[in-house]
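Here is the structure we will look at, set down as structure tokens.
Missing here: one protein chain of the complex. Every other protein chain is in place.
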Amino acid sequence: MRGRGTAILLRIAQAVPVIFGVIVISFVLTRALPGDPAVQFAGAAATPESIEEVRKALGLDKSLPEQFAIYLGDLAQGDLGQSVSTGRPVLTELAARLPASLELTLTALILSCVVAIPLGILAATRPGSWVDQLCRLLVTAGVSLPTFFTGLVLIYVFYYVLGIAPSPLGRLDFIYLDPPHVTGFFLIDAALAGDWETWVGALKQLILPAVTLALFTLAPIARMTRAAMLTALGADYVRTARAAGLSRHKILYGYAFRNALLPVVTTLGMVFSFVLGANVLVEKVFAWPGIGSYAVEALVVSDYAAVQGFVLAMALLFVVLNLVIDLAYSVIDPRFGAEAK
Amino acid sequence: MLSISNLCVSFKTRRGDVDAVKGVSFELANGERLGIVGESGSGKSVTSYALMRILDAGGRIKAGEAVYGGVDLRRASESAMKDIRGREISMIFQNPRAALNPIRKVGHQIEDVLRRHGQATASNAKEKAIEALEAVRINDAPARYEAYPFELSGGMCQRIVIAIALACNPRLLIADEPTTGLDITTQKTVMDLVDELVRARGMSSILITHDLGLASQYCDRIMVMKDGLIVEEGDPAELFANPQHPYTNRLVDATPRRGVSIRSLLPEDRRTPEPPREIRDEPLLEILNLRKTYMGKSGPVHAVKGVSFTIRQGESVGLVGESGCGKSTTSSMIVRLLDSSSGQILYKGEDLAALPAKDFARNPLRGKIQMVFQDATDSLNPRHTARQSIAEPLHRMTDLKGERLAARVLELAELTGLPAHLLDRFPHQLSGGQKARVGIARAIAPDPDLLILDEPTAALDVSIQALVLNLLADLRARLGMSYLFVSHDLNVVRLLCDKVVVMKGGAIVEAGPVEAVMDAPTNPYTSELLSAAPQAPSRRAA
Amino acid sequence: ASADQIVVVTGQTINSLDLHRTGTNRPSYQVAINCYDRLVTFGTKTLENGDISFDYSQIEPELAESWTTSEDGLTITFKLKPDATFWDGRKVTAEDVKWSFDRAVSVGGFPTTQMKAGGLSRPDQFEAVDEATFVVKLDAPSKLSLPDLAVPVPFVINSEVAKAHATADDPWATEYLHTNPAGSGAYKVARWDSGQQIVFERFDGWVGGPLPQVKRVIQREVPSPATRRALIERGDVQVSFDIPDKDAAELAEKMTVYSTPIANTIHVVGLNFAFEPFQDPKVRQAIAYAIPYEAIFQTAAYGRGAPLWGATDPITDASWPRKSPYFTDLDKAKELMAASSFANGFKVPLSISTDLASWMEPTALLIQEAVGKIGITCEVEKIPGANWRTAVLVEKRLPFHLENFGGWLDTPDYYFFWAYMKGNLFNSSNYENEELQKLTEETLPMAQDDPEYLPKIKRMFEIAFADLPRIPLYQPALNVAVNGASGYQFWFHRQLDVRPLSVAEG
Partner (left out) sequence: MTDGTLPAAPVARSQTASHILYVLRENPVTAASFVMFAFFLLSALIGPYVVPYDPLATDAVNALQPPSFAHPFGTDALGRDVFSRVIVATRLDLVISVAAVAISFVIGSVLGAIAGYRGGLIDAVLNRILDTIMAFPLFVLAMGIVAALGNSVTNIIIATAIINIPFYARLVRAEVNIRREAGFALAAKLAGNSDARVLAFHIFPNALPPMMVQVSLNLGWAILNAAGLSFIGLGVKPPTPEWGIMVAEGANYIVSGEWWLALFPGLWLMLAVFTFNMMGDGLRDIVDPRRRT
């Protein structure tokens, strides 16, 4: 147990340089963006003087190292700065939008797992069969389409033509009121408030974008499940279990699958962080008020603080995610920490 | 109790059906201990898997009958088989650590079986599991119940596997090479334990092994398998004394045992006289107080704690000891793959230890000290053909090119008895013995003075081991090399070496001429090692 | 949709509720329009096609009940409506107006610049004489002063609320008003989620005009135009604001689509005088004859808006935007090119903005192909939106580009001031002409009915068309699709005025 604890502490310590690296890179990257935010925000009819004023107000008249030092100082006080384009503190903005992205991403991943893991197991129990090939074809087809395209096609078919899906207007149709804010996850908040009508409304809005993202993530999860299950099923301990007369179910799930879970969890983590970045496109299509679309907008108008804040938030999320994965690992695998790298 | 007749098993593969077992028949009586020996791939394991109906996908019983206590094993329903497995017949496998679910507490793994077969309920499962652990004499069973396999040593893991196998009091235990991968001393304790338990419970057992010595020591009857067929069977002593089938003959011959010469391991028709050789007095290599300390996670690990010995020109020195005693570390330092922490390695008076290992590749002395690795498969680049592997050192360390290089490769192949048509094969297309030859050819390519052999035969069949040992003996005589022969098998060391050094825990406990040490060990540890090795009965004088 | 609620979708993001704040974007101006009042506003007129548009020639009261201009034109005195109150019930006073105007001329940036256009630049020009009387003093009389008070910028803020939230660092309470409007306008902001939606709720005490019929207006931001189209077509929303020309052309068959040519706005091709070949008038004219106007108008604008090429009649009036005398004639273009000092052609990048790609991209591609035929090789260079302004307007470094300036104040001199005067922002061509410069300065404050006005303006048109620093293509339209609502009015500021909207019957 102590091994695990230390191993996790070690991971947290390792995250420190990563976060710092992210801070530096995001700072440099934003300054390398071509637009001049002072000009941008001074407005259409600005005079050179007013542009200079804006520049001063934004602190952009200082040298880069100075700006960086100020930025670091602010960060140390938990101040991510103000988004110039929305004029609101980046932190507030992120706090409002992150749950939207997370809710979407998590729903998509759950959906994806529910489909992909059984598919992978099915394929692994019959390697080389037509079932295996079919699974491979299906999941690969899913990953071959650009998400924005899938999203638009889904909207076209299910909303425009068939009229089954609700209007793609973000997280909640305007006939509902937002559930009281607790976690920011509408499904959870609505459930907590016992407002099932809103819950259903939020769920309806979630389905299409989540399916769009899920289609994209089926392949890596199914592939990894299949490969890991094949390895596990071929392992000696499965043979031992069979020789001891354990039931097929116990062998498949109790022995093989639990071992296969390790690489699958790693893959899930990668897919999660990948999707969180990639759902920019889906958010755009479904007018989803997530963190991704926020970043795109900020990037386009060279809103330094917003971009930096976004990147930092994602990096922290990434670190947390890795910790969660490590925790999952340590729950699944008793060897974790004993042979920590 | 078990009766098998004409059992045939085949596998569906990419290149059509492969017949692994081609008609095996035998009977097993209550309480009988049967041994099955044979070379690798002869179908020993497949036969036992077929009995349990746990063949891999693609494998099926093509023909024959197998009846266990009145149940037709071939036709019984899958659920009936599940009740037989573990309850009536159970198995233990080689590589015990891999045979256990790495992420499940061993106690729970035992419980799984107990509960599957209705031997325990949720409430008393733990109690019963601990009983089962106690039965295999694991000390502090309640604590081990909570352990994961990675927290246990190989020997302990094998005890757990045995506990699982015996948990439901089966009437037949099949042990498929149960001690491969274990230390020689552990092997003995494990085998003794199995034997004792089997006898005490009046069970029958089938021991599958390629070690004739082991089989004869622990079995009442031995069957010899080759190419999916049983070629001979009989009482161990009888079989050894008077083998009938040529294959059995060869197997018996190849088994190293007390009081034979290296040549007599070979089949009779291949025994040429042992070439003469000369050991000169001047030391080739002097090891002086060599030490190696690794920086481990939990403090420094003293792998080698100051060893000193000398190898004279033309002399073979054996280095023996249990797993982890520092044999490989010592040889790595000598061959300059590893920097020593302190001490000297004097090669013809020059201190090699002073030369950093990472620059030694460019040193002209590089070719003078070469090594043959334990695992022939692992030591050959999977992407290089045999020819490329053998040519590699010539390329790097000589200026042979083109025709002359090719000729030299052919010469080396011939020297090591490797047929020329195999030179363009990749390692996975070669057999174990052939791979060993490629490894040896490569090692002798730059004309070394000293060859370090790190358990070169550990992964090989006895008959192939015999060939390789003789090849080494021939080469030594022809090329005048000195050997440092690392092994845990004293019987093998005795055959090839002039001198032996026994290590334990990183230090030398005994050293001296091979006969002296082995016949009259002064150190108790040496005696223990010697007695742990299974002794094959000697062959009746032919 | 219920009878007193309207849902609007748009692709734009409102980033502030305070127009005066630095960084507030264009779509946010609608908050100033719908939630605040000005002293005056423009009237409306019915266009030939039946659409309703603002009327630049008519100034109407909003907060002011009446106003008088002194003889010398230097003082304008406003009387405020006596029953005008802010949302919090407090009476609107001249003090509030003064504070708001002071703010507009002091905060800097766009509002200050816009105020200057009407000759309003210092707080001492504004005086609250008593509770209901407000005076504006001008340094020089200008025809632009009164109209400039009808644009969104000089809106009236509840100064007491604002002052309560002002700080030493932030005397104009920009932080507070940024998220908390405090006005007297027809709608209150019930809710604002930046990047998602704004919800307007009617203020029943509004006296600035006829009380709106709709209680709630929800405006959702939907970035994908395809999604917006699906929404309006299915009738789930009542108004889709600022839709692409193509959708406008197609949706017109299914519902009401308003496509109003935007006042004083022209899509032009800019030829930068800093680039040597464009200093040759023959080259400029050759390009003007090479451009496939009709194809551009059809593919880039789907025929929405007004064509601005091929004028045959002499100039007799001061209307603007107007057709140029150029038309597509490749032979003539080739002739001119051959006669120029760049007979062998040249290479030049044709720059467009990613943000405006919807019209710029097809236009650029057609131009690229056409000028290729007269020996000008160009590669279309897409400049990120964030860069665009800097490159084209501030640094004025794009040799060959597309541009689309539009003036709020609907007079040609105002347009010329920004687009043809040396150094001014929208003169992206580095164009300089002394005569034109002088004429513009003279006409700018001049009343439109001044007898000297028309001749001078005509001369300006001639020079602009002869020199051709900007080749007009067409006058773009603002397209709004309406499905289940009525009362849409077009406004020069190109934002949706939700006040006149009502839910359509049936």
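Letters are used for the chains, namely A, B and C, taken in the order the chains are written, and counting of residues starts over at 1 for each.
The rule is short, and it goes like this: contacts are C-beta pairs under 8 Å (C-beta built on N, C-alpha and C of every residue); 3 or more make two chains touch, one makes a residue touch a chain.
Note that the coordinates shown come from a computational prediction; the quantities given were computed from them, not determined experimentally.
Here the chain not displayed is in touch, across the complete complex, with A, B, C.
When the full complex is taken into account, the listed residue touching the unshown chain is C:246, out of C:246, C:284 or C:323.
Contact with the chain not shown here comes from a single listed residue; of B:140, B:350 or B:378, that residue is B:378.
Residue A:14 is the one among A:14, A:129 or A:183 that touches the chain not shown. Although one chain is not displayed, chain B still touches it through residues 14-15, 335, 337, 358, 361-362, 366-367, 370-371, 373-375, 378-385, 387-389, 391-393, 395-397, 402, 405-406, 424, 426, 428-429, 439, 442-443, 445-446.
Think of the hidden chain as still there; on chain C it touches residues 224-227, 229-230, 233, 244, 246-247, 250, 292, 294-295, 298-299, 354-355, 357, 361-362, 364-366, 368-369, 379-382, 384-386.
Where chain A meets the missing chain, the touching residues are 14-15, 17-19, 21-22, 25-26, 29-30, 32-34, 133, 136-137, 140-141, 143-149, 152-153, 155-156, 160, 219, 273-274, 276-278, 280-281, 284, 292, 295-296, 299-300, 307, 310-311, 314-315, 318-319.
Convention: only the chains that are shown with their structure count from here on.
Chain A and chain B have CA centres that are 50 Å apart.
One finds 87 Å separating the Cα centroids of chain B and chain C. In whole angstrom, the spacing between the mean C-alpha positions of chain A and chain C is 40. Counting only residues that touch two or more partner chains, chain C has none. Residue positions of chain B touching 2 or more other chains: there are none.
The part of chain B that touches chain A in the complex is made up of residues 52, 54, 57, 81-87, 90-91, 93, 95, 98-105, 112-113, 116-117, 148, 150-151, 161, 164-165. Interface residues of chain A, counted against chain B in their complex, comprise 127, 235-237, 239-247, 250, 254-255, 258-259, 332-335, 338-339.
If you check the complex, the residues on chain C that touch chain A are 7, 9, 13, 15-16, 21-26, 108-110, 112-114, 178-179, 193-197, 218, 220-224, 226-227, 230-231, 233-234, 236-237, 355, 384-387, 389-390, 394, 425.
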